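Note that one protein chain of the assembly has been removed; the remaining protein chains are unaltered in position.
Per-chain residue numbering starts at 1, and chain names A, B and C are given in the order in which the chains are listed.
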Amino acid sequence: MAKDDVKQAYKLVGTRVLRPDGLDKVTGRARYGADFAMPGMLYGAVARSPHAHARIVSIDASKALALDGVKAVVTRADLPEGLTGEDWNLQENAMAGEVALYDGHAVAAVAATSALLAKDAARLIEVDYEVLPHVTDVDEAMKPDAPVIRPGAADHTVPDGMPPNVVKYFEFGRGDVEAGFAQADLVRERTYRTEATHQGYIEPQACVGQLGSDGKGEMWVTTQGQWYVRKMCADLLGLGVAQLRVTPSEIGGGFGGKTTVFMEPLSLALSRKAGGRPVKLVMDRAEVLRATGPTASASMDVKIGMKADGTMTAARAEFRMQGGAFPGSPVNEALECAFAPYKLAAVEHIGYDVLANRPKAAAYRAPGAPMGAFAAESLIDEMARELGLDPIELRLLNVVEEGDRSSYGPKFKRIGLREVLEATKVHPNFSVPLGPNQGRGVATGFWFNYNGDTSVSMAIAEDGTAQVAVGTPDIGGGRASIGLMVAETLGVPYEAVRINVVETGALGINEPTHGSRATFATGKAAVLATEQATREMCRRAAADWGIDPDAVEWVEGAAQPAGPNAGKFPPMSIAEIAGNMSNTGGPIAGHWEGVPRGVGASFGTHVADVEVDPETGRVTVLRYLVVQDAGRAIQPDYVEGQYQGGAVQGIGWALNEGYVYGADGRLQNAGFLDYRIPVASDLPMIDTVIVEVPNPGHPFGVRGVGETGITPPLPAIANAVAAATGVRLADLPMNPPRVLAAIRSRMDD
Amino acid sequence: MIEVNLWSGLRHVTGGATVVEVEGATVGAVLDALVAAHPGLAPFIEAGVSVAVDGEIITGDRFAEVPDGAEVFLMQRLKGG
Amino acid sequence: MRYHTPQTFEEAARIAATGSGTTRFLAGGTDVLVQMRTGLVTPDDLIDLKHIPGAYDITQAPDGGWQIGVAVSGAALGEHPELGRAWPGVVEAMELVGSTQVQGRATLTGNLCNGSPAADSVPALVAAGAVVRVTGPDGTREVPVEEIPEGPGKTALVPGEVVSALLLPPRGAAGGDAYQRFIPRTEMDIAVVGCAVNLTLDGDVIRAARVALGAVAPTVLLVPDAAAALVGSHWDDGARARIEAAARAAARPITDKRGTAEFRTHVAGVLAGRVADIAYRRAKGEQT
Partner (left out) sequence: MTTIRVTTEVNGDRVEFLADPRETLLDVLRDKLGLTGSKEGCGTGDCGACSVLLDGRLVSSCLVLGVEAEGRKVETIEGMAPGEELHPLQRKFLEHAALQCGFCTPGFLVASKALLERNPDPTEEEVRYWLAGNLCRCTGYDKIVRAVLDAAAEMRGAG
């Protein structure tokens, strides 16, 4: 989209301003997780299990402690007992108790006077393991004779008689699906599989933790959510939550993977044991891949019925996902999103959350939705081809709109899927002619978007500039979008507002930057806080003028008399009011706390053009188009950036990313060499269209844009490969050996 | 009266019902009424749920208003990345 | 760890021969530092060869042959005005190793001595008939490149021996070489299969050829049957089918995280055909 095509209903909202944190980030000054140091700081290292599943018989740290400069070693025995539920899961994942549950599971940690020394010491910790049978594949883990990872871990959702590694069970839907399939002219049922992928943020986990014997602590950490870190660390260590102060650094990518804790509590445990000296813990890339949250792997059955004209009569999904050795795979979200773009009278969803000997899954951008979309959209595409139907027309025929019942239950509010599909249809990419061995794939995706606990405080400075304290770390330009909305509301230049991402001591609790919520929720809260301040400024002007405050309104950065008093006094500017505030009642500020209502869901449609080398199975992405409803693009550059980044993560997931476990249960590709995220030369430009169907629940119409973009690429690429080769791959990643094998097996037919 | 639509997996704790009629003017009142009607729902609701009221998914606000006659869906609690 | 900066290869060899524990030579460091970082190897003695005079030099002998210093980086190799015209396959193979950043440091000698069957430059060196000069406690010897690798991570060098130079033969008239590899992405991967072809023509007829394969066996393979498939031909469809078959017959790969044995075998044939085509056209004087 050309830069000027975005609607200009506002002075600032919708403009492509520079990000306020940009200068620091292009000069190397911005401080990320590992860039912080404290006086007297020690360096930590973690000893990890080389086994997928092993009983810890004994741990002997005497050789490590004998090294000059080693100050502390901690094991699970140094953490409190008696935790339950997710707290216990987090603690068990941070440090193994009786059993190491996956390759890379932490078993001990050490603090020393240098990073090299800490690493040396970690290698000297001797652990005696009794190796146990393991399982890493989700379908294998569901077999009745699979190794049991945690007996009795199934919760209340699991009916009797299920395999022991099934720990949660989901079932929802409506209508009579069998009757729906009976009405269909074409019914197809397929099984799809996706491998676990990692968020792949370039900045490894890093923190500096300090904890004294008085139970007061501090932490500097790279995180999507400093309050989550505070609560989790406090619970895992048995501290009073408010006694811990957590300051977020700049964050080098998260994508959901930094919404939880891994080694962070260990830095505090080490610090406490080392007499309160601060302890820095920085993961290396292998640790990130082995022991932080990847997403789940999935095995999925989908069945769909269609009339000859493409009308969908019924759909059924049965998904199995493993999220590591702990409950929490996003199987429910995968099911809820799979059929969300379609009007369905009858739909059934069944899901199994399964344990396996892998690291504990963390959220990854629209958790679950990409897998669900891969299964559903692959089958829909296959059926559209079989019926000879255009993929966009088929989707328009079944499109959900405001008031339609969603596949997951409630009716949709105002949504923009129809507008997205119409914009896709007319985009030039959709009609570029294709050559030999080339194919075009279309797919649609959905994400709910989210609000969550939000607390924002803003204040007017003496010169009429403004500061805003927000609790959501800025991962992709959040300061810019929030700054624009506050400046627009306040009627001041964008440059007059400073957005500060603050530590836990400065605000009420905030959920992390997750769920595509920062611009929606923090943005809405910031606008409401700003309106509180403008009301106060109107009140002060009214007092000065001697009129009723209700007869004053805030217009373009000034209080001005309205109604019967209109024109009686010249407008009083923010600078005037601010400059005089110490004489008119003191500080002027505004704040807002709550869970902002009015979330607006977002749909997107992607069009992928690929070429497949029939001799090697290599897939080259020739062209890629993202069309997505943003509600309103506050800073269009960063909206496009979210679309492009989500698309490319999805392209990686589709083609070459994936965890590879050996027969020994060890991760084979714990590095960027063989965990193959897309590189610059793999890709074309990623074309974007921002559709704006404003969300009535947000003052500027924002829906949230971060997550939807990763949901369509998996099926869009698969559908393009199918179009190019005539063979359909049902297993991800579609790496060259798999694509070539599929092509050659077709040639053998 | 509020008709609450449950997810179908809850049938085994509601005697087969997937729609339950309860009284309640807030999300919290509706949830409490559900547990009163079907005590087997308690662990599901304690584990965290979202409640969709007339299409808006509400998480973490027991005081949110539920207008009479509203369409209410009980959903598993959502999370994001 | 002791860090040494010898001024001669003899001194380097002496340090290595007298070291009590693990010894590593440091040239570009792009493999050694990774091994140190991942804890795979912690040398007791690390011997930096870059202070030895000539380590950074590329020189041409009067007979047209080339001597390449052990510290010459891939980037320096690619920037050399003459070498790339003589041995484009060797240069393009080395330039495929790693990123631009790795190119700033990685060396041909290091790529060889790391002992990886997937090393990109090694098939090209083997096809080119390159030789390494080895300095050891008992003096200096010259060894054909194909005799250096003995298995993954293993070489024929004995403790105390250090490669002191790499020698490429004179290109001669009507010759061409080429290298390609298959990787899943477009950059940054280790070769799943690599293939180099070096040939000379007599008119349109292939008079002599050497074909080498990477990543399809425990060591880089010189494949005489594949060369024989070319010799005497005009590079026609028959020759292409023969070299593809010969390459596949010679491949004895494993299945691992980078590819299946079946895939590697098939692609070895595909690459052999593609690379021979480029080498033939280069020998004919085409710019490719």
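Here is the rule we go by: contacts are C-beta pairs under 8 Å (C-beta built on N, C-alpha and C of every residue); 3 or more make two chains touch, one makes a residue touch a chain.
Quantities reported herein were computed from a predicted structural model and do not represent experimental measurements.
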What are the shown chains that the omitted chain is in contact with? A, C
Tell me which of C:Ile58, C:Met188, C:Ala229 or C:Ala247 is the one touching the absent chain. C:Met188
Going by the contact rule already stated, which one of A:Gly252, A:Pro359 or A:Gly491 would touch the omitted chain in the full complex? A:Gly252
Would you mind spotting which of A:Val177, A:Ala363 or A:Val648 touches the chain that isn't drawn? A:Val648
Please give every residue of chain C in contact with the chain that is not shown. 1-3, 26, 28-30, 33-34, 36-38, 42, 46, 48, 50, 73, 75, 98-102, 104-105, 186-188
Which chain A residues would touch the chain omitted from the figure, given the whole complex? 16, 18-19, 21-23, 25-32, 34-35, 114-116, 199-204, 250-255, 282, 284-285, 475-477, 635, 637-638, 640-642, 644-645, 647-649, 671-673, 677-681, 683, 685-686
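Just so we're on the same page, only the chains that are shown with their structure count from here on.
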So how do the chains connect up here, line, ring, star, complete, or something else (other)? line
Chain whose mean Cα position lies farthest from chain C: B
Taking each chain's mean CA coordinate, chain A and chain B are separated, in whole Å, by 26
Roughly how many whole angstrom separate the Cα centroids of chain A and chain C? 43
Roughly how far is chain B from chain C, centre to centre by C-alpha average, rounded to an integer in Å? 67
Can you list the chain C residues touching chain A in their complex? 37-39, 182, 184-190, 192, 256-260, 262-263, 266-267, 270
Flag every residue of chain B that touches chain A in the complex, lowest number first. 5, 7-9, 12, 43-44, 47, 52, 54-61, 64, 71, 73, 75-76, 78-81
Please name which positions on chain A make contact with chain B in the complex. 155-157, 159, 169-174, 199, 255-257, 259, 330, 332-333, 336, 348, 363-367, 408-413, 447-453, 514-517, 595, 597-599, 697, 707
